[in-house]
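Let me give you the structure first, and then I'll get to my questions.
All protein chains of the complex are present and in place, except for one that has been dropped.
The chains carry the letters A, B and C, assigned in the order they are written, with residues numbered from 1 in each.
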Amino acid sequence: MQLVYFAWVRTRIGKDAETLAVPAGMMTVSELLDWLAVRSPGHAAALEDRSAIKVAVDQQFAGPDTSIAGASEIAIFPPVTGG
Amino acid sequence: MQLVYFAWVRTRIGKDAETLAVPAGMMTVSELLDWLAVRSPGHAAALEDRSAIKVAVDQQFAGPDTSIAGASEIAIFPPVTGG
Amino acid sequence: MTLSAFGARLQEDSFDAAAEQAALLAGRSDLGAAVSFTGLVRADHGLIALTLEHYPAMTLAQIQAIAADAAARWPDTIGTIIHRHGRLLPGEAIVLVTTASPHRAHAFAAAQFLMDWLKTKAPFWKREEWADGTTRWVDAKGSDDNAAERWLAE
Partner (left out) sequence: MTLSAFGARLQEDSFDAAAEQAALLAGRSDLGAAVSFTGLVRADHGLIALTLEHYPAMTLAQIQAIAADAAARWPDTIGTIIHRHGRLLPGEAIVLVTTASPHRAHAFAAAQFLMDWLKTKAPFWKREEWADGTTRWVDAKGSDDNAAERWLAE
């Protein structure tokens, strides 16, 4: 599964993308974030305040309970500030 | 008293302004319009539908009961259509 | 809240909306939002021209009064209002309201407020000339009165 990071999620994790084999049975965005948060101090810092984290699953905005089954690309980023 | 007319009020009356000596004791916009309406067939046609007539007394929008005492210029016109 | 926060002009000549907005923005550094409204002569089939008559002794003062009201409602917002008069051809611009503010919602609201009130309180009258030789005074729209009146409740 491809993970892509933007803005301060990217700078805290220290990379803009990584390909990870997620454990079988991991079903939701929320479970993925819990699993990612313990991978490194950078991941932990990026994902510390879960209320400030937005996720897109295959380029669609997702919530904590959105399924990640079969997804190709999960994007993790702060609230958007364009416009 | 100077009377000025605009848009179809002007074209129906057939002039853009006239100076008239209004009778003493005429107090309100409504009384002025009643008096004007019988001056000529053009005035009558212009003032026939009183709901479509707007008035400004000395360049301020006025209602039927607005006083005309001491006014220098009364403008009579249809609802505005600028913008 | 000053009259000068919203400048107003009345003219026969055309205007350059982009230049007006640039001039407005040049005045301040805290502006993140700029809104422009342009009203146009519709290119309706058979319409030859639209002539705007107005009441010279009243028009500019009335627009300035509307502008002062906008300045009081949105003190952080600035703007320029240009209203043309005379004979205009289809596709030509009639009116420009350009606003700028630190806040997007204020720039939008001030522009809408100014247009709603110009439509109902500025002494202009439009006469259409048609290809068949007829002329017609444009009727006022009830929807314009409603648009203006919603600001009274706020």
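As a working rule, a residue touches a chain if its C-beta (ideal position, glycine included) is under 8 Å from a C-beta of that chain, and two chains touch if they have at least 3 such contacts.
These numbers were taken from a predicted model, which means no experiment stands behind them.
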Contacts of the hidden chain among displayed chains: A, C
Residue touching the undisplayed chain, where the options are C:A18, C:A72 or C:L89: C:A18
Omitted-chain contact residue, chosen from C:A23, C:L40, C:A72 or C:L89: C:L40
Chain not shown, touching residues in subunit A: 4, 6-8, 56, 59, 61, 73, 75, 77-83
Interface with the undisplayed chain - residues on subunit C: 17-18, 21, 25, 29-45, 90-91, 102, 104-105, 107-108, 111-112, 115, 143, 147
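Convention: only the chains that are shown with their structure count from here on.
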Whole-Å gap separating subunit A and subunit B, where each centre is the average of the chain's CA atoms: 72
Distance between chain centroids, defined by C-alpha means - subunit A, subunit C (Å): 48
Centre distance in Å when subunit B and subunit C are each reduced to the mean of their C-alpha atoms: 26
Overlap residues in subunit C, where contacts from two or more other chains coincide: none
Residues within subunit A bordering two or more other chains: none
